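What you see is the complex with one protein chain gone and the rest in place.
Our next item is chain A:
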Amino acid sequence: MTTTSSGIGSAADVLAVLRDLPGVDQVGLEARAAALSTRSIKKDAKRTAIDLAISMVDLTTLEGADTPGKVRSLAAKALRPDPTDPTCPQVAAVCVYPDLVATAREALGDAPIGVASVATAFPSGRAPLDVKITDTEYAVAAGASEIDMVIDRGAFLAGDLLKVAEEIVAVRAACERGDGTHAHLKVILETGELATYDAVRRASWLSMLAGADFIKTSTGKVSPAATLPVTLLMLEAVRDYRDATGRQVGVKPAGGIRTTKDAIKYLVTVNETAGLDWMTPTWFRFGASSLLNDLLMQRQKLETGRYSGADYVTID
């Protein structure tokens, strides 16, 4: 496939690739996900998995009631998830709305923690393209190192794949900082609204061809949010995409992952599907807020041998 300077092939090429994608075996996919979630991960392996999961968390607050104070306390938690234990790793990023990016960046200081900002009229994505681009440019200018954009599900479901792709290309261009670097672009598919696994596979490939650095399952505002089969499917997509093009794309399940047990199931799935290359915060993230507390409580349980409680982690 020929690619243009924006990273996307010609429209006809893209549509041809999407048309040729094989359909998804729903029963097989769900059975595979169920089989992967039965692995027993104990002791040292569990300890490693918990620390890895903590380092993969995009600590998220996306509420209308978010205040600078709340974002600052979230940043403090990102820096020291467990203040009683200096060996506890930091999270990968904090994820906020664009107007709070500057607050988050300031609160995090020079720490190697990213600031992810949702943009493009999150969560519905129902705004004109120039508004979406302005939204993105604002967040990038405020210091966001990662942009979480939503695709236009209405256009996607109506079959206007080209419009979806062009928006992603335009937002990707808005992520440029002018010095040759760019804010990493995560494309939210909102799989809960895409109805079928075939659509998820097509949307994944479409996003990657259009230049996504990450594909993300959900906004967290729609139920069902991330599920294991959907994440497995997206991991297959990034694996196959790298085989086809040589470019590696990350995956971020978001929403509905609340327990350590769930997180470990996802890590097993990453390892078994995409492989070790994806087992780092650079290529796999959890979009979550309450997950971190459960990870910390499980970590404390492993350290002390006693079950911990909500009184021993911060309230978000």
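Everything below uses one rule, namely that a contact is a pair of C-beta atoms (placed from the backbone, for glycine too) under 8 Å apart; a residue touches a chain by one contact, two chains touch by 3 or more; residues count from 1.
As a working rule, contacts and distances are computed from a predicted model.
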{"item": "Listed names \"DNA-binding transcriptional regulator, PadR family\", \"D-galactarate dehydratase\", \"NADH-quinone oxidoreductase subunit J\" or \"Aldehyde dehydrogenase\", with the criterion being the UniProt name of the chain not displayed", "value": "\"Aldehyde dehydrogenase\""}
{"item": "Candidate in contact with the missing chain, chosen from A:Gly69, A:Pro128 or A:Gly305", "value": "A:Gly305"}
{"item": "Residues from chain A at the interface with the omitted partner, ascending", "value": "305-312"}
